[in-house]
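Structure in structure tokens, see below.
What you see is the complex with one protein chain gone and the rest in place.
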Amino acid sequence: MRFIFKTRYEQDLNIARHGGDWFWYGLLLVLMVLAPLVLDLFYIGELTLVLIYAIAGVGLMLLVGYTGLVSLGHAAFLGIGAYTNAYFLGQGWPFLITFPLSGIVAALAGIAIGVPTLRMTGLYLAIATLAFSIIVEKVFSHWSSVTGGFDGLPVDAPDLFGYELWEPWQLYYIALVVLVLVLWGSANLLRSPTGRAMVAVRDSEVSAQSMGVNLAWTKTIAFAVSAGITGLAGALFGHFVQHLAPDSFAILLSIQLLLLVVVGGVGSLHGAIYGAIFVGALPQLIAIARDYLPPAVSQIPGLEPGLFGVILVLFIIFEPFGIYGRWRKVKLYFDLFPLYKKATFKRQKAYLKTERLR
Amino acid sequence: MLINGIAVGCIYGMIALGFVLIYKATEAVNFAQGDIMMLGAFAAFSIIALLGFNYWVGLFGAILIMAVFGYALEALLLRPVIGQPQFAIVMLTIGLGFIFRTVAGAIWGHDPSAFYTPFTGKVSSFGPVVIAQENLAIIIGTALLCLVLYLFFTRTRLGVAMQASSQNQLAAYYMGIPVKRVFSLIWAISAGVAAVAGVLLSPLTLIDPGTMGFFGIKAFAAAVLGGFGSIPGALVGGILIGLVEQFAGRYLPAGFQETSAYLVLLLVLVLKPSGLFGQMAQKKV
Partner (left out) sequence: MTFFQADGLSIHFGGIKAVDNVNFTIEKGEIFTIIGPNGAGKTTIFNLVSRIYEPTMGRLVFQDQDITQVPAHKVASLGIARTFQNIELFEHASVLHNLLIGRHCHRKSNLLSEILFLPSTKRLELEHREKVEEVIDFLDLAVYRDQMIANLPYGVRKVVELGRALCIEPTLLLLDEPSSGLNVEETQDMAFWIEDIKNDLGITVLMVEHDMSLVSQVSDRVLALNYGRVLAEGAPREVQENAEVVRAYLGG
């Protein structure tokens, strides 16, 4: 076990807590950079998808994990980002403009839906985003002049300084750079006043307000940032699939993103990454599981959503802090061996805390 | 068309009633309400079409089965989550909804199913007005259900106890009301109401795991329009949504019928977020 002696206030502000952290994060980054040199095409694609999920996951994590709000319509923001990027690329705009634009448009859409609903309790946001996502999906399929309707919209390759980047490994590096930037920005946000205000809103709205936190503003910012990051992920997702269809952005995708957040571990950026790996690997896991299950079960049509449901329910009941929470417990167990007490993480008895006045 | 709108609206109202009952009592929102309705319809389908009993046995059988199901659901799955952050319950019920849909698809198949009802294809005429009996059944059924619930909540000990625990959980607990069991019972009632809605709806839309879930989402619009937490509001909201949908289908371009409920929902949130009958909720400190 490592004991950290703090001698300067800056130490609490640093993203990495000590030299060991820098070493491991650095090693991970080096491995990620070298990966395309050794992996074959299929795995590069899979890794790219994981990176894209991770970007969207970080976006949703800021909202769900840190501000305590649930969005059931993040697929819509993913779609808005994807369509914005693809449409303007098609108009001949450069990628370096369309890409940030896709994030901005998604963030504006987030503000539009957030401003009316965020005055109310979080439940209203969940319901409103659900409705919003269904409407957006319909818009994608009916606004043919922009979105190509049911025929879909082909996505041009991203271009950088005149070069068209068609190769999968090029998209991989773009996604990697974007993820690192998004993680850095989110970590920065979380160690500044706005990030603290978000956590305050999550844990107690009334006292956050009395501390000078503007509730509606903080929630709206959180929602806009979250939607914006998801929009960026959407733009990359568009490049990944290369052809957009309205039904790729249905509710099931939103649920998949929420699954990512819950399984990874609510309330940590690490969790978003773990969750992305899990969700990225899930189709493979299901395919493998199908071989071992009796045919009566494995042949059920629409098995996947049901499995998502089962995983969601199991995690919420048995491990509300997800893979990251489990990892911390395991790590503590070895750190303290043989002194680990089961009670350390024992959940306190919780009562229904009412948010109502009378 | 008016009648049709009212009838579908009654269904929305009944599902919304299910949300509101649970929300008032436990402050949880059940995102699986539409799927529970679907299960109720399938339960009736099994009793009537597969086992060959008559409609009324099917209706009351389904109510009973779903009530037991709702009770068990609360006791086994939702109770561990009470006191957790609100999103835990939201996610849990969403997950459950997906499970129900898959399981129902696995057992009864994904093709729409139907069963015989005494009202199928018959009409009643009141002077010049001709009404399909299916719709009439829905409207009368909703009215009866409301009467029963009203009498239950105001006239029986258990009903009053439920009202008490939704007003103040701790105080109710001190008065000797078994709050946990009351919560389970509320889920049972809510599931029973959903079963009624499912059975009454099935002659109109056929039963299939895909579409009935959407009724659940549209019912949110009804609940919000009525002001989340108001029981008469849920019904009025449901009927209004039903009417809006009918008229949007007639007078607006394609694509608006299926989205009109959601548009109304967003509009209500922008213009009058507390709904028609709601009070703004605020936390007590």
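By letter and in written order, the chains are A and B; residue numbering begins at 1 in each of them.
The rule is short, and it goes like this: a contact is a pair of C-beta atoms (placed from the backbone, for glycine too) under 8 Å apart; a residue touches a chain by one contact, two chains touch by 3 or more.
In this text, all values refer to a predicted model and were calculated from it rather than measured experimentally.
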Residue, one of A:Leu160, A:Val177 or A:Met211, that touches the chain absent here:
A:Met211
Which is it among A:Leu60, A:Ile127 or A:Ala197 that touches the chain not included here?
A:Ala197
Which of these, A:Ile221, A:Leu236 or A:Leu303, touches the one chain of the complex that we don't see?
A:Ile221
By the contact criterion defined above, which parts of subunit A meet the unshown chain? Give residue numbers in ascending order.
9-10, 12-13, 185, 188-189, 191-197, 199-200, 202-204, 206-215, 221, 267, 348, 358
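As a convention for this text, only the chains that are shown with their structure count from here on.
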Chain centre separation in whole Å, for subunit B relative to subunit A (CA means)
32
Which of the residues in subunit B come into contact with subunit A in the complex?
26-27, 29, 31, 77, 80-88, 90-92, 94-99, 101-103, 105-106, 110, 167, 169-170, 209, 217, 220-221, 224, 228, 254-255, 258-259, 261-263, 265-266, 269-270, 273, 281-285
Tell me, which parts of subunit A touch subunit B in their complex?
64, 68-70, 72, 113, 116-117, 119-124, 126-128, 130-132, 134-135, 138, 141-142, 202, 205-207, 255, 258, 262, 297, 300-303, 305-313, 316-317, 320, 349-358
